[in-house]
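With one protein chain removed, the remaining protein chains of the complex are shown where they sit.
Right, chain A next:
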Amino acid sequence: MMASLVVPRRWYRYLDTLNARYLGSLRAKYLNSVSIRYLDTLSSRYTASPGTLQRHFVTLVPSTSHMVADAHIKLRQQQEAVNQVMCCTPSGPLIYSRRTTSFFNKLTAEQLWKGVTSVSNAGRKQGRGKGVGKKIAKDLNRGQIIGVGQENMVWPGLNAPVIRGRELVQQKKLPKDEEREARLIKIRNTMGSFRALRLDPLDRGWCGNKMPGRSIGPPNPIEDDKFEGFDTRVLELKIVTCMTAVFGRKRRFSMFVVTGNGNGLGGFALAKATTISDVTRKVKNRAGQKLLYIERYNEHTVLHDFFTYFGRTKIFVKKMPEGYGLVCHRAIRTICQTLGIKDIHAKIEGPTNVQNITKAFFLGLIRQKTHQKLADEKQLHLVEFRKENLNFPKVVATPQSGKVRTQEEIPNNEELDFTQHIMDGKVQLVKKKYPAPYEKLPSYEIYLKKYARRRNHQKVMLNMLVEEGEYRSFYTDQYPECRPGYSSKSEEAEAW
């Protein structure tokens, strides 16, 4: 003997329409194959228990196969019976027709809200439906849990476990929750008003609460490739519009991102879509498809200084030692962080269009020449001199062929200077540093003379703490007031 089943009313509607035989289109419209199969079994095995048709859920009781057809007919009769409520009044019996189905439960929530909040195309052209008067769809599911409704009931399998300990939990009706309605209304009242986005400071990019500079996660995995270690950062997010014949002004989001695994692999991409979520997904996956590998020096900086340009944007990039940091435009800084470059100096000349900066920078990075390549090009040893190593000549690369040119073999006009060779003859204009305007005034000299007295005090005081253990002078032993933090009031208080 099968137990009784509780199913949502929507599903029961399908059972109801079995008689109508609209199987093909209805199936396609409302249900997937699994639920269809399930409901077919339901329809052959169960019928609705009487008096349960009006509620959200319908209790089905098992039926024998030969009674199925009769059961369906009975259902219809029951339904019609419910539709007619008999009410006795002095003037005679009144029949109130109540519909159990209407547009309200035939349409999805989205469609219903659209009907209420939407503005016509003509209205949109005139600018209606934007700004303060805009009606916002409220998510009515907020504050509600599946299994809990107007009737406060315990449904085993839904909002309570089926077996608790060793006992089967039974369906039970609990006393009604009076405040539920009030709570829901309160939640719904707070919705709809505009609220500014609150971001954790660590999640912020370089544009306040907005997207540029923020991370949008790694690209979506493709089969085996999980994009481990990858992080995508938004460089530019803008709303672009074009006029169309049908809708008029068509609004789309354009997002420009750079992705990288912090270890030399990276790529950038641009994508457009109507919603933020769509454009985010599109662009990061596209960036993940267009990856480049760039060479780094000791995994912290570029191989050498270079100059690049794209459009009218020109960048002079300088190789820097450890600890220098990313001293550059914020877009270049973001790119370097995703690629794994930690120290660099970059000066942009000309327009600072973010897309052009990115393209110029990537061009320069992939056009870098490794030390070995340079040595082979020149057929000379490439030697590194570091000031911290007392300029010890460290041979970084020798020509692979083994043949090194001699002084006679090198022509007179050949460029042997490393920086000149690398920059292809270009020289960055270094602007002269002028003294600050106050340095010419006579008051500055007076200030310097006064400052000279206390210029070394910090070091002296530090040494004093090391050697003596406290700030003291020749008078400290004889006169107790010659100590920092001493006040005559405290002495008086002690005397009292």
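Heads up, the rule we're going with is that contacts are C-beta pairs under 8 Å (C-beta built on N, C-alpha and C of every residue); 3 or more make two chains touch, one makes a residue touch a chain; residues count from 1.
Just so it is clear, contacts and distances are computed from a predicted model.
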item	value
Name per UniProt, for the chain absent here [options: "aldehyde dehydrogenase (NAD(+))", "28S ribosomal protein S22, mitochondrial", "Trafficking protein particle complex subunit 6B" or "hydroxymethylglutaryl-CoA lyase"]	"28S ribosomal protein S22, mitochondrial"
Residue touching the undisplayed chain, where the options are A:Thr108, A:Thr244 or A:Thr406	A:Thr406
Touch with the omitted chain, as defined above, among A:Val169, A:Cys207 or A:Val396	A:Val396
Residue among A:Gly127, A:Pro321 or A:Pro351 touching the omitted chain	A:Pro321
Touching residues on chain A - with respect to the absent chain	304, 318-324, 374, 378, 380-390, 392-393, 395-396, 404-407, 410, 416, 418, 421, 466-467
